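Let's look at chain A:
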Amino acid sequence: MQFDSFAAFINMGGYAFYVWLSFGVTFVAMGIIAIQSFIKHQNLLKQVVVEQERKARIKRARKQQQAST
Partner candidate 1 sequence: MLEACGLTCSKRDRTLFEGLSLVINAGELLYLRGPNGAGKTSLLRILTALNEPELGTVLYNGIDISKDKSGYYQALFYLGHKSGTNGSLSALDNLSFWLAQHKVSVDVNALYDVLEKVGLVGLEDVPVRYLSAGQQRRVALSRLWLKPAKVWILDEPFTALDVKGIHMLESSMKDHVAKGGLIVTTSHQPLSETAGKHRVFDLEYRF
Partner candidate 2 sequence: MSLYHGIFKRDMQIAFKQKAELVQPLMFLLMVVTLFPLGVSPSPDTLQRIGPGVIWIAAILSSLMAMERLFRDDFQDGSLEQYILSGMALPAVSAVKVAAHWLVSFVPLLLLSPLLAMFLNLTVDMYVALVLTLLLGTPLLSLIGAIAVGLTVGLQKGGVLLALLLIPVFIPLLIFATSAVDSAALQLPYHAQLAIIAAMLLLATALAPFAIAYSLKVSQN
């Protein structure tokens, strides 16, 4: 272990702010892009089901129309 104590590790030789800021921003940015992709995946699947229901509704309306004329 390069640092003699955990506090020294956190202090990072006086550059704590810069090191932890850049590591933090990096992992937050990677987290955002990953989570955003998963959320989009769920929404897309829901959208597929909604599109199907919409088509079914249009078919039913059209069938009723033929039946009524």
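Rule of thumb we're sticking to: contacts are C-beta pairs under 8 Å (C-beta built on N, C-alpha and C of every residue); 3 or more make two chains touch, one makes a residue touch a chain; residues count from 1.
How were these picked? Simply put, all candidates are chains of the complex that A comes from, given by their letters.
Everything numeric here is computed off the predicted structure, so don't read it as measured data.
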item	value
Chain touching chain A (counting every copy) in this complex, out of 1 or 2	1
Of all residues in chain A, those that touch candidate 1 in their complex	54-55, 57-58, 61, 65, 69
